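Of the protein chains in this complex, all but one are displayed in their positions.
After this line comes chain A, so read on.
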Amino acid sequence: MDFRGKKYERGSNWSDPEVVELLQLWADESVQMELESCLRNQHVFNRIAEVLREKGIHRTGDQCREKIKKMKLEYRRIKDNSKAPRGGRTWKFYEVMDRVLTSRPALAYGSLSGSMMAQQVLQGSMVESYHHQFAPSALPFGHSQHPELMEIKCEEVNSDEHCLTPEPPPSMSYQQGSPEEHEMERAFLERAQNDSPISRVEIPIETSVSPSGFSEPNMANSSRIQNVVPRPGFSALHRLRKKRKGQRVKDPLDDLLLKTLTSQRAMEERFLQMEERRFQRDLDVEERRMQLEQRRFELEREHEFRMFNVFAQMLSILKQSHSGSSSSVAMPRGLDFSQALSEIAGVGGGGGDLQEMRARPLAERRVDMHGFCNPSDFQRSPYLSARGNIANIFRGSTEEGYKAYHADKYDEDKNPNGIINFGTSENKLCFDLMSKRLTQTDMNLMEPPLLQYPDWKGHMFLREEVARFLTYYCKAPAPLKAENVIVLNGCGSLFSALATVLCDPGEAVLIATPFYGGITQSVFLYGNVKLVYAYLDSKITGTSTRPFQLTVEKLEKALQDARAEGVTVRALILLNPQNPLGDIYSLSELRDYLEFAKRHELHVIVDEIYMLSVFDESATFHSVLGMDRLPDPQRTHVMWGISKDFAVSGIRFGTLYTENQDVANAVASLCYFHGVCGPVQHKVAQLLRDRDWINQVYLRANHARLKAAHTFVTDELKTLGVPFLNRNAGFFVWIDFRKYLKTGTFEEEMLLWRRFLDNKVLLSCGKAFECSEPGWFRIIFADKTHRLQLGE
């Protein structure tokens, strides 16, 4: 897994101001000299890219090099083809290129200033950003740089004074340099080139953080004195350059500089080595992060376009499947979605099928658990037990789309025609924030207790932290207790463990459909526990006020049906916020469900894994842990994890809160199979403890990004005339494609799903959520951010 060293060939989309910035840096004398003096100039371009990024221009070193290469080619072409001076004028950068390349490497930055293009394009805003780049806080060594220097420099850009001090070509002064100094510089360059790949990265960065490397000529003229003060970590190479210039101009101050430098040379050399080593670590990490951030920006720039394509594609797919009926006209504006966007009315062909499904005996329905896979297709393995074969089937079916995705993953560069994953419920909007937070120094702890076997319920420090965290965010009326907290490696594991300790094989748990289908395998694979469904539908009738509304009557009905068939139901699962609907239950609804469970002595497993992903202030989430009084506290078990709310599904951490010590202990004994690494427990505790960061930084950004992404997707859907449920929680939108199914069957839904997949779009179809009406799909919107966030 090497995230570094990626080559970016693209470089065509440079704007003029960006090119000007690039040219300014590239044309700088010291840069030209460096480019000339070394065979491998990648680090120089990396440095340029570095400075550009500080100005808000996000390019990699490779892109800069490519651009310069192209410009050089263009320059040669123009020069060779049309010798006429007019030919040069047609290309606005010709003059600059010409100056630099003809006098190379004698040209200083200042010589650009008189050119028409600098006057044309160099706007105040750019000057400002230039200042900003040298702002002390932005740079490790910035404190020695004064903004005034830059101001002087920028003023010079617009004056003609610079021409009054024509300098001899540096290449000559290079030769003039004293032998030892020559030695040193060569040694420096050699080291830079011969070092291991890792240390090679560090050198350009170190030099690049010292902005004076790009602005020496000006400083030599105007503010040299300030540079005399030796700065720690300042590149010896640039130090030497300054010295040479000093000799050239014969400024008395330069003598002082020379002496200072000579006396400090040896010391600095040693110091430099130490610094290099020290910085290597930090910078290496920082460099990776920066590269990633840059990558993120680049990706997002094209996100909107991509999304547009995807939706256009989806539309065409839908049109195909709808065929005949709505020929050339845009989507029939079925349902008054434009007016009542927050809800959709359940209309369409699904009804009949639903009735039919309900009529089927429960037992048969429960066989459907295996999803779209038909077990009879499956070759039974002689090596596996019966349940081993089922595990194999499960993998085969539920992972079909996921597997196809993994085999042909979309990648901007490597696989632009790959499958785009709108199926996996993952928040990809906050990796930047999370990887930054998780690499801070407080995270990287490896104390012996963390490396030893822990209490299988989790380290006490983490359980205490979880209790405090839940008390705060669930607004618990009284502090929650650490003894009631159990920590394990994800909520899937928790479902498995709870199902096992609450139910015996063949017993069942009640759940309302549609629901996150992963629960089926979580309770079944190890536990051999089945789910009994309370089917919800999109019709608004009787007591319900919204589509797919969960009511106690429906729960009662499902429970009675199951009992009539001899199925023992032990528990009820509630998802809040609901996946895939995005519903949030009101306090009174919650109380009704819990009272229902109490009446029937059912355990209630409340999955609140999206609790902090409610991204609109208009919606208020109520945790059952925040209720004044639980109807049946000994049978109420609450789960939460960080994978969704903290956008880190790769960090396996889930937690159970239950007052029932029998349940806690029995689950703890299964926790042996669901252990979380000690060092990860430390990281999670640190994360949950950092209330300020969570509230001020993370949640704000996360909610804003989620909201923007949600708005973008829902706007697209509105434009396409596709009905959907408009909710404020989770990463998903529940979309109604029923009108695109001719007969309204699950076979058709499956075909549509496959057609999406064939067209490189992975969605989740309603069947995967055991939805009772064919034609519903879940789309994940928390993919990449689009331009809206870039402005933040």
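Note that in this section a contact is a pair of C-beta atoms (placed from the backbone, for glycine too) under 8 Å apart; a residue touches a chain by one contact, two chains touch by 3 or more; residues count from 1.
The definition used in the following text is that contacts and distances are computed from a predicted model.
A.B. asks: Pick from "1-aminocyclopropane-1-carboxylate synthase-like protein 1", "DDB1- and CUL4-associated factor 13", "NADH-ubiquinone oxidoreductase" or "alanine transaminase" the UniProt protein name of the chain that isn't shown here.
C.D. replies: "1-aminocyclopropane-1-carboxylate synthase-like protein 1"
A.B. asks: Among A:Leu256, A:Met290, A:Ala666 or A:Met750, which residue is in touch with the absent chain?
C.D. replies: Considering the complete complex, A:Ala666 is the one touching the chain left out.
A.B. asks: Out of A:Tyr75, A:Tyr526 or A:Trp753, which touches the unshown chain?
C.D. replies: From the options A:Tyr75, A:Tyr526 or A:Trp753, the contact with the absent chain belongs to A:Tyr526.
A.B. asks: In the full complex, which of A:Asn41, A:Gln313 or A:Asn389 touches the chain missing from this view?
C.D. replies: Considering all chains, including the one not shown, the answer is A:Asn389.
A.B. asks: Taking the full complex into account, find the residue in A:Asp413, A:Glu447, A:Glu553 or A:Asp715 that is in contact with the omitted chain.
C.D. replies: A:Glu447
A.B. asks: Go through chain A and note every residue touching the omitted chain.
C.D. replies: Against the left-out chain, chain A lists 1, 3, 280-281, 284-285, 288, 292, 381, 383-389, 391-392, 394-396, 399, 406, 424, 426, 428, 431, 434-435, 438-439, 443-455, 489-490, 492-493, 496, 500-505, 507, 518, 521-522, 525-528, 570, 603, 634-635, 647-653, 660, 662-663, 665-670, 672-680.
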